[in-house]
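The complex appears here minus one protein chain, its other protein chains still in place.
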Amino acid sequence: MKESLLDIVCCPLDKHDLELEVTEREEGEEGEIIAGTLTCTDCGETYPIEDGIPNLLPPDMRE
Amino acid sequence: MKESLLDIVCCPLDKHDLELEVTEREEGEEGEIIAGTLTCTDCGETYPIEDGIPNLLPPDMRE
Amino acid sequence: MSVRDEFDAWAADGRDRGMEERHWHTAKHVLARMPVEDGDRVLDLGTGSGYALRALAESTGMTRGYGLDGAPEMARNAREYALDAAPAADLGFVVGDFGHLPFADDSLDHAVTMEAFYYSDDPDETLREVARVLKPGGTFYCAVNYYEENVHSHGWQDTISVDMTRWDAAQYRDAFREAGLHVAEQDNVADRETDIPPAEEFPTDSWDTREAMVERYRELGTLLTVGVAP
Partner (left out) sequence: MSVRDEFDAWAADGRDRGMEERHWHTAKHVLARMPVEDGDRVLDLGTGSGYALRALAESTGMTRGYGLDGAPEMARNAREYALDAAPAADLGFVVGDFGHLPFADDSLDHAVTMEAFYYSDDPDETLREVARVLKPGGTFYCAVNYYEENVHSHGWQDTISVDMTRWDAAQYRDAFREAGLHVAEQDNVADRETDIPPAEEFPTDSWDTREAMVERYRELGTLLTVGVAP
């Protein structure tokens, strides 16, 4: 995912902002985020980013 | 024209309500108005109804 | 010459019915898209022969249809045709001008105009008037064959005494928004019915090449812009 997604993405549960933590990023200045987590600034729920795709399913639908 | 037109029709110039005067009406309870005038309740401009059709052009466009 | 003079003459020599027949090829697709519900009131701007309202009365639960036209002879013919063909429908015809709509604010559920909008003296003013008379959520279906991308229409102005506005698709969208309408859709509605002769018959009286005729009817067709009152 591109960092610009943060402008509009939110917690699927309470619609609050998400905080990004990057564990793997593509090279280059505008490199995509390949792995990391998104954490809700309100409820604290965390959402994984894997293979460049954030999984923003409500946690109980994740599996 | 049907009398129900009065619900929504207005003066083309100032958009105020129009008052109906009938000079010829079709027979029957819901008979159409064939001839008459519509007069603006605000500016007093009059608009003719002829052959069942009101002429609601601004007066200077009538001819 | 005025709208009245030009189009009264058209009505008198039967061109109202001729237009109905030709415009129907795409108008029927335009009308079929309108979300008209039972009880709705619909306005047709530049109604001509009034076919759009007759069609809507037949295919939807529209309660009342109003046809406005600047040419008294057009309105007179339209009223006759409606009394003949759709006596049960509640259709009314009014002589009026696009720039001075004689309808109250928020009084209509939908408006449509087929092949007439560009005759408006001031199309931006007309759009503001349409936005004014529509209820919130009301749609405005504006369909034109005369527009910038349709190069095959550019010569029409030379044959008509009324000044015509030739916007392109983006100008239609911009003008709708400027007038306070949301733009919900824009489309080129193909005419699949106008007969296109086989290649060996070209050039014809009106067309140099078959490709041009295919482009005009099957590809460019009628430009439809749909606005929605907020």
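We call the chains A, B and C, going by the order they appear; numbering starts again at 1 in every chain.
Quick note on the criterion: contacts are C-beta pairs under 8 Å (C-beta built on N, C-alpha and C of every residue); 3 or more make two chains touch, one makes a residue touch a chain.
Bear in mind the structure is a predicted one, so any value in this text is a computation, not a measurement.
Novice: Given that one chain is not shown, what are the shown chains it touches?
Specialist: Touched by the chain not displayed, across the whole complex: A, C.
Novice: Hey, which of C:12, C:83, C:184 or C:214 is the one touching the hidden chain?
Specialist: Selected residue, touching the omitted chain: C:184.
Novice: Can you say which of C:128, C:152 or C:173 touches the chain missing from this structure?
Specialist: Going through C:128, C:152 or C:173 one by one, C:173 is the residue touching the chain not shown.
Novice: Among C:32, C:151 or C:214, which residue is in contact with the omitted chain in the full complex?
Specialist: C:32
Novice: Go through chain A and note every residue touching the omitted chain.
Specialist: 1-2, 4-5, 7-13, 15, 51-58, 61, 63
Novice: In the full complex, which bits of chain C touch the chain not displayed? Write them out.
Specialist: So the residues of chain C touching the missing chain come out as 32-35, 37, 136-137, 139, 173, 177, 182-188, 226, 228, 230.
Here is the rule we go by: only the chains that are shown with their structure count from here on.
Novice: Rounded to a whole Å, what is the gap between the Cα centroids of chain A and chain B?
Specialist: Distance between chain centres, rounded to whole Å: 64 Å.
Novice: State, to the nearest whole Å, the distance from the C-alpha centre of chain A to the C-alpha centre of chain C.
Specialist: 49
Novice: Could you check chain A for residues that touch two or more other chains and list them?
Specialist: Residues: none.
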